[in-house]
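Data first, discussion second: the structure below is written as structure tokens.
All protein chains of the complex are present and in place, except for one that has been dropped.
Each chain gets a letter, A, B and C, in the order it is written, and its residues are counted from 1.
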Amino acid sequence: MAIVELTIIPIGTGTPSLSQYVADIQQVLEQSPEPIHYQLTAMSTLIEGELPDLLRVIHRLHEVPFQHGAQRVSTSIKIDDRRDVKGSIQQKLQSVQAKMNR
Amino acid sequence: MAIVELTIIPIGTGTPSLSQYVADIQQVLEQSPEPIHYQLTAMSTLIEGELPDLLRVIHRLHEVPFQHGAQRVSTSIKIDDRRDVKGSIQQKLQSVQAKMNR
Amino acid sequence: MAIVELTIIPIGTGTPSLSQYVADIQQVLEQSPEPIHYQLTAMSTLIEGELPDLLRVIHRLHEVPFQHGAQRVSTSIKIDDRRDVKGSIQQKLQSVQAKMNR
Partner (left out) sequence: MAIVELTIIPIGTGTPSLSQYVADIQQVLEQSPEPIHYQLTAMSTLIEGELPDLLRVIHRLHEVPFQHGAQRVSTSIKIDDRRDVKGSIQQKLQSVQAKMNR
């Protein structure tokens, strides 16, 4: 299982407000047929699931700003893919917190 | 004010567990003299504050894995710097949620 | 057409040398059936082509370190996708140089 950190920025749209795009992206995530979990942060969207599913979701999300009139989109993706243990968004946070409480 | 998304990866340390490094990084953040806020996500650390403060904090955090024996470190940083309105980690999340509830 | 900037880092492999992985990745790119162009930089691999092709290539490249024994891989991807003009790696560089010579 992999976790993806995703930031999608429409370029040159004439408005500095990105929050509408982020809201549209959340809607696509909620209606996603793939078995994924997602979480919103102030800078990115986190998605966890199997890599082929995640790549399909990324492709769909990247198209959202174009569907709303953007002509250019810059998308940043970071994939953390671990095949030895099953790492989830929740488990990763707990793992750090356990070490901090020692 | 700016928000920074930061991921620090020690390379070639012989262990796939990064959570100890992340815990060390949290400790540096907690003891930071700069007036910053931070938040942990499953993929990154978010820090908000004035840009010169943030750059000093980034430099200090980047040194942490070297202090623990790493010989090579890959650090990814994304800066979202907005000079028109005062954007905070919390305000950005609320702005998206407000648009989703319409 | 889109340009992708790609960095693939195997985590915890016990060696700080990443250049063998990069060489393997180049080989996969050379034998790629998709109509893509690529270019190596000191920090990333640049690939240009149609987005669905690029996503297939990214998936294949991300698997390379796992095929060589890595248990965890961190892959960073930046997609610059422009639908108004046809931007290529070469054209983008020329566009900047033209403005610098003014």
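We adopt the following convention: a residue touches a chain if its C-beta (ideal position, glycine included) is under 8 Å from a C-beta of that chain, and two chains touch if they have at least 3 such contacts.
Computed from a predicted structure; not experimentally measured.
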**Message:** Quick check: which displayed chains does the absent chain contact?
**Reply:** A, B, C
**Request:** Name, in rising order, the residues on chain B that touch the hidden chain in the full complex.
**Result:** 51-52, 55, 58-59, 62, 66, 71-84
**Prompt:** So which bits of chain C touch the chain we can't see?
**Reply:** 3, 5, 7, 16-17, 19-20, 22-23, 26-27, 39-44, 46, 76, 78, 80, 82, 84, 88-90, 92-93, 95-96, 98-100
**Message:** Even though one chain is hidden, which residues of chain A still touch it in the full complex?
**Reply:** 9, 11-18, 71-72, 74, 76
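Just so it is clear, only the chains that are shown with their structure count from here on.
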**Complete:** Comparing each chain's Cα average against the average over all protein Cα atoms, the nearest is chain A
**Message:** Averaging over Cα atoms per chain, report the distance between chain A and chain B in Å.
**Reply:** 17
**Message:** What's the distance between the Cα centroids of chain A and chain C, rounded to whole Å?
**Reply:** 20
**Message:** How many angstrom lie between the centres of chain B and chain C, each centre taken as the mean Cα position?
**Reply:** 26
**Message:** Show the residues in chain A shared as contacts by 2 or more other chains, in ascending order.
**Reply:** 76, 78, 80, 82, 84
